[in-house]
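Moving on, here comes subunit A:
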Amino acid sequence: MARIISNINVNSDEFKKRYQFNKKKVEEIEAVRAELSKGGPPKAHEVNQKRRKLFCRERIEKVIDKNSPFLEIAPYAGYDMYNNDAPSGGIVTGIGKISGKDVMIIANDQTVKGGTYYPMTIKKHIRAQTIAIQNNLHCLYLVDSGGVFLPMQDEVYPDKEHFGNFFYNQAVMSSMGLLQVAVVTGLGTAGGAYVPSMCDQVIMVKNQSAIFIGGPPLVKAATGEEIDAENLGGADVHTRISGVADYLANNEEEALKKAREIFAHLPKQEKFKLDRIAPQEPYYDTDEIYGIIPEDLSIPFDIREIIARIVDASEFEEFKPLYGQTLVTGFARLGGYLVGIIGNNGIIFPESSQKAAHFIELCSLRKVPLIFLQNITGFIIGKKYEHQGMAKDGAKWITAVSTTNVPKITVIVGNSYGAGNYAMAGRGYNPRFLWMWPNAKIAVMGPKQAAEVLSSVKIAQLEREGKQLSQEEIEAIQKPIIEEYEKKSTAFYSSARLWDDGIIDPKKTRDYLILALEIALNKKIEDVKFGIFRM
Partner candidate 1 sequence: MRKIKKVLVANRGEIAIRIMKTLKLLGIGAVGVYSEADKLSKHISYADEAYHIGEPEALKSYLNMERIIDVAKKANCDAIHPGYGFLAENHIFAKMVEDNGLIWVGPPHDCMRNLGDKINSRIIAQKANIPTTPGGTIEDLDKAHELADKLGYPILIKASAGGGGKGMRIVHDSKDLEESIKIARKEAQAAFSDPTVYIEKYIEDAHHIEIQFLLDKFGNGLYFPERECSVQRRYQKIIEESPSPTIDRHTAQEIGQAAILIAKTAGYYSAGTVEFIYDKKEKKYYFLEVNARIQVEHPVTEEISGVDLVALQIDIAEEKPLEISQNELNLRINGHAIESRIYAEDPDNNFMPSIGKIEHYREPTGNGIRVDSGFFKGSEVLIHYDPLIAKLIVKAPNRTMAIRKMYAALSDYHIAPVKTIIPLLKNIFQHEKFVNGDYNTRFIETYAADLFNTKKDSKYVSEAIVMFNYLKHKKHQAEVDEYSQSLQPYWDTIGYWRG
Partner candidate 2 sequence: MEKLQVNGNIVEYEISSKENEFTITLNAEKNTYSVFAYGDEYLLFNAEENKFQVLDVYRDKNKVFLWAGDEELLVEEEQEDISAENVELSENIIKSPMPGIIKEIKFEEGDMVKKGNTIIVLESMKVLNELKSSIDGVIKKIHVSVNAQVGPLELLVEIDGGE
């Protein structure tokens, strides 16, 4: 493999300006994240401490292996939604090592409305389970939830990917041999009772946790029976009388220690043997990524400059470098692992589509995982390309990306517009993980194009009425559309709605990718079976 030759001048004004801009963006997302990590309001924390209960993030720190990573999933969920009442969606999810095993941890945040489920809480919970299913991860549920957020029951209860889906997933994972463990540290009420009940092994904490289908108020309303939570469905009841739970812990620390013991007794996870050599740091400083991404994403940048600051030794073996040059494909090493990389260097042409399909086929046959670096504004349009069959070449690529056997990991580093998002393994194409950079944009089309398309309808109508619009009047029509679009295509907007798994610091992209890759290798890569490639 050859080292990428960088053409970046780190002393240029442009570099410095971009560096400042992106550095600030990163500070911004980190500040937001720090705030979100605090969970619910101070008052809720006070109550929690009074009850001598740990905060959900403290529980995670205590249960995972010391001095090991925690790969948090969707920390920005629910951001700027629900009056910001549900920081991180009121639930913390992520992958950590427990007694050496890779485990998806799903922890209710009891300081956020008693750990109740908002629509984004539901979505995040299911996303975490989906990652566990796709990557063969065991699951640990730290249960402390009052069930669904009743005021929004219509958005959390009935549909396919709503509350009920949790239990379905748990049953399916248990059948796949993925251990489902619950540590009940608070209430598990109504539907919430089923999360621990559906687990393979359940730990409860004395005088602190309780599980019941109907809580004391409901029991009283329905039958007149007066009973407290501990006697209705407390740890003692369930470990001694009902058998709903398996282990009784005297306190939370003991319960978390028990969970670690349970995972310690699992057999070692067999990882797919992906070709690997000794890892090397990139030759170029990863920090320089800040100076490469332009403030205005309509300005192009060479994706190879990004690749050079992510992969081992900055070495990249480019495939078809001279053909379909708006797409960059090639092999590289990430933490020593062999990967295929697909990155955008402009709009997609029929040639670049064919090249992408070809490269995905190569990686699929060789069982080499794929990394997608999205900076895509869409497929080329116009008579020439329609006649050339852009649609069927795009279809080839989408067939390949949909039916490939290898794990896909996507990072949106710039624009992610239109069908380009699909072809580049967008959310709908089941990449194992998908992250966004702080300045990245995602929408069906760019704000300007959207404004033009939408305003053109109005302008045409006015013109039919004989009104001739001035440039100012046209801009006045377009401005709110642009603003609306710009707001709804930001990383924050996307991440709040779980269109991605988080906004990440570009400098840490390499870490994210390698950690994710090792998680993905828990699932054996099967032989490939593609669908029909339209010719």
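How were these picked? Simply put, all candidates are chains of the complex that A comes from, given by their letters.
FYI, a contact is a pair of C-beta atoms (placed from the backbone, for glycine too) under 8 Å apart; a residue touches a chain by one contact, two chains touch by 3 or more; residues count from 1.
Remember, it's a predicted structure, so these values are computed and weren't measured experimentally.
Q: Judged by that same contact rule, which candidate in 1 or 2 sits against subunit A in the complex?
A: Candidate touching subunit A in this assembly: 1.
Q: Using the touch definition from the top, list the residues of subunit A that touch candidate 1 in their complex.
A: My answer: residues 67-72, 75, 97, 102, 271, 273-279, 335-336, 502, 504-505, 508, 511-512, 514-515, 518.
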